[in-house]
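Omission of a single protein chain aside, the complex is shown with its protein chains in their original locations.
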Amino acid sequence: MARPDLEVDVGGGLRLANPVLTASGTFGYGLEHDGIGDVAELGGICSKGLSLAPREGNPPERIAETAAGMLNAIGLANVGVDAFVREKVPALRERRATVIANVFATSVEDFRELARRLDGVEGVHALELNVSCPNVAHGGLEFGVDPKACGAVTRAVRDTTRLPIWVKLSPEASDSVAVARACLDNGADAVSAINTIRGMSVDARTGRIRLANRTGGLSGPAIKPIALRIVWEVHRKLPELPVIGIGGISTVEDAIEMLRVGARAVQVGTASFVDPRAAWNVLDGLRAFCVAQRTTARELVGTAW
Amino acid sequence: MARPDLEVDVGGGLRLANPVLTASGTFGYGLEHDGIGDVAELGGICSKGLSLAPREGNPPERIAETAAGMLNAIGLANVGVDAFVREKVPALRERRATVIANVFATSVEDFRELARRLDGVEGVHALELNVSCPNVAHGGLEFGVDPKACGAVTRAVRDTTRLPIWVKLSPEASDSVAVARACLDNGADAVSAINTIRGMSVDARTGRIRLANRTGGLSGPAIKPIALRIVWEVHRKLPELPVIGIGGISTVEDAIEMLRVGARAVQVGTASFVDPRAAWNVLDGLRAFCVAQRTTARELVGTAW
Amino acid sequence: MSPPRLVTMKVASNRRVGDAYRVIELDGDAGVVRSGQFAMLKGAWGVAPLLPRPMSWLAVEPRPSVLIKVVGEGTRLLAAAAPGDELTVLTPLGRAFADATEIGPATRSVIVAGGVGIAPLLWVAEELGGVGAERPLAVYGGRTRADLPLAERMAEITELWVTTEDGSAGTKGRVTEVLDAALDARPGAIVLTCGPTPMMAAVAQRAHAAGRRCIAALEAPMACGYGVCLGCVVPRAGGGFLYVCSDGPCVDAREIEWR
Partner (left out) sequence: MSPPRLVTMKVASNRRVGDAYRVIELDGDAGVVRSGQFAMLKGAWGVAPLLPRPMSWLAVEPRPSVLIKVVGEGTRLLAAAAPGDELTVLTPLGRAFADATEIGPATRSVIVAGGVGIAPLLWVAEELGGVGAERPLAVYGGRTRADLPLAERMAEITELWVTTEDGSAGTKGRVTEVLDAALDARPGAIVLTCGPTPMMAAVAQRAHAAGRRCIAALEAPMACGYGVCLGCVVPRAGGGFLYVCSDGPCVDAREIEWR
């Protein structure tokens, strides 16, 4: 097949070979797909969320299915940023993957320290800040719902690293544009949207709340309309800010819709559970679409009308 | 079948014969079901949202289907509060329906005026304030996402009417509990949760945004997990505040889940489009469940664990 | 109009018509129905697709039946229904041709159909035959000859003129190509039309230009089909909207703001 131009510029000097990435927490550390697909082909892979110290995560049950979606309360289980740098990054470099390190913390200081440890690490191409975490200094509401808190985190990280910074928006913010603007004003190179939306699952018969953590994050096709709307709003109001679209993307059609509402790239999440090759399939489909329509990935961005 | 005790107290002196209502905008004015079901049997019916002046609503397309859900941008088409009082309420009284008048406005003053026109109208049993409307005095963000604005609306309506007041929570508030508390503190008798979540639908091939209004409200099974979570949070933090649960309720299981997380009653919405008898079916199922489990509707409330 | 009922019906037969169409016959009672009325259909596939799909009744005798064109997931699933499968059917819905105009022995008609729009028109032609009206003149257009399901049956009960955009059958072009001639051939006839909205708009415009009445069977995305969701609007001439499911689908074309 012809090789259409799929390259996209996602800000901060980072050009991705194509706009199809995998979403944090849905693709492990990018090393679980040997024999399934070549990670170097993808636009990029976002690591499982990394914290300063390793975390075991929540007790079971951690997942529950819902209508066209699923809830997860993994509890951000991860090997810790140091083990990631030591053990995972070298293996990812060998595989020539474009790696976005997804990080989370409950204080501005810890975000800064995470950035410090990842700055200059060969093989890490960008940071994605997961701000859907309780802000311990401010009474436990998420960083992500508060423009000020988001701005402060972004600024601290900006002052610490030259890596491109993506801030991952929480769909629970009442005003996503205000949060995105705060990120932009404080040095973010892009925002990614959206993270999961908190939900709950209960067994009608017994009354048992399914997730040990009580609530979990809703993902999958069910949330796609919300993700499209938030990406569209942010792109329309802040066209200069690159947006990475996330939420319910399973097929090439989903990805194209996301580009059309203004995303410069997309992340495939829950769909990888249904089909480990989902991201590659979306990429193949996008290539075929661009060939058939004589277009490029860049040209699709923001074309919804 | 035995007649289990399904009566529920939803605050402000209002006892409903059973906890199954129909949701605003999904049941017309309650007069479209002649020959389909007897509205007097239901716990109550919430009218289509009423404004001071009649409204034609948005141009087509107004609806689009999504994964396990739908978007609507009806644009709050309605006959206006006066025509409702003049033409619809008498017919509803004849049918012995328990009527909750759902009202919306874009200013505190208009909410107050709506309450004034409905106060004392025989056959109207409660007001439900739809605060998912742009607050024109405050830059267009919804009333519903701002505890202060919600409190102000509630207070103005409280000062105007003795009818029980339900405030319908927007799921887009970052902190639903704070909003609910503001409602409670300002004289609300109950909150209903949730309204739709704004979303978008795009045709991948052509890039056409399906709804003329661009965005629309997401409803249906897709949002049930979010609704359960919000009802649970509000009930846990404000157990004295009656909550009416709404969002994706199609089956008796859904309704029981909602009661278990803390709702004293539920509203059936989008499900009525799939089956005009959905609310009656949920009621029948609940009756059978309570008989089989030797329980009452009241006893189910808040039993999730 | 009798109130709609949600009934479960078994698929009695499912037969392919042309390349992309299916006629599905159901076992059950569709209620008191006339041509132009419709039903909301859904199978046992749970919440995706969530909403039932509107389908015109093609006939109710000997069995309730519909003509389906596959355009998306809902119609794909409906078209795949096998004999014995159960569908839920909300019926009868909407206003019939006979609610929008008189259908009697004196009715002289030109019928204009586009593609799957044939369904209610085939039935209205039968109704016209049943009351002893003059044999209608029917103009039936499609993109190619494959887009003319049930044309044979239409030819039995009307004088049928066919058009295709690629010329693979009948006159090359759209229905509007031959419409003026058809109107001339049936002086004073009322026009009954169903098809894609742009086609109906063009038909209405020509009919009105020729001083004829035109009844159109409208389409719009629908959630409920019975007047409660307020989703199915089309712009009304002079402002405001009509609701296709309750004001229509069959309306006098002058009531519509065509665009």
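As written, the chains take the letters A, B and C, and residue 1 is the first residue of each chain.
The definition used in the following text is that a residue touches a chain if its C-beta (ideal position, glycine included) is under 8 Å from a C-beta of that chain, and two chains touch if they have at least 3 such contacts.
Quantities reported herein were computed from a predicted structural model and do not represent experimental measurements.
Engineer: Considering the complete complex, which visible chains touch the unshown chain?
Structural biologist: So, spelled out: the chain left out of view touches A, B, C.
Engineer: Of A:Pro19, A:Gly123, A:Gly199 or A:Pro221, which one is in contact with the hidden chain?
Structural biologist: Looking across A:Pro19, A:Gly123, A:Gly199 or A:Pro221, the contact with the absent chain belongs to A:Pro221.
Engineer: May I ask which residue of A:Pro4, A:Gly69, A:Gly123 or A:Gly262 touches the chain that does not appear here?
Structural biologist: Result: among the candidates, A:Gly69 touches the missing chain.
Engineer: Touch as defined at the start, partner being the missing chain; which of C:Met9, C:Val47 or C:Val162 qualifies?
Structural biologist: In the full complex, the listed residue that touches the missing chain is C:Val47.
Engineer: Hey, which chain C residues sit against the chain that's not shown?
Structural biologist: Residues of chain C in contact with the hidden chain: 45-48, 73.
Engineer: So which bits of chain B touch the chain we can't see?
Structural biologist: 67-68
Engineer: Which residues does chain A use to touch the chain missing from this display?
Structural biologist: Residues 25-28, 32, 34-36, 48, 56-57, 59-65, 67-70, 72, 74, 77, 220-221, 250, 270, 272-277 of chain A touch the chain absent from view.
In the analysis below, only the chains that are shown with their structure count from here on.
Engineer: Mind having a look at which chain is the central one, using mean CA positions?
Structural biologist: B
Engineer: Based only on mean CA positions, could you tell me how far chain A sits from chain C in angstrom?
Structural biologist: 47
Engineer: Can you work out the whole-Å distance between the CA centroids of chain A and chain B?
Structural biologist: From the centre of chain A to the centre of chain B is 34 Å.
Engineer: Suppose each chain is reduced to the average of its Cα coordinates; what separation in Å results between chain B and chain C?
Structural biologist: Taking the average C-alpha coordinate of chain B and of chain C, the gap between them is 36 Å.
Engineer: Quick one: which residues in chain B touch 2 or more of the other chains?
Structural biologist: In chain B, residues 67-69, 220-221 touch at least two other chains, as defined above.
Engineer: Could you list which residues of chain C touch at least two other chains?
Structural biologist: Residues 47-48 of chain C touch two or more partner chains.
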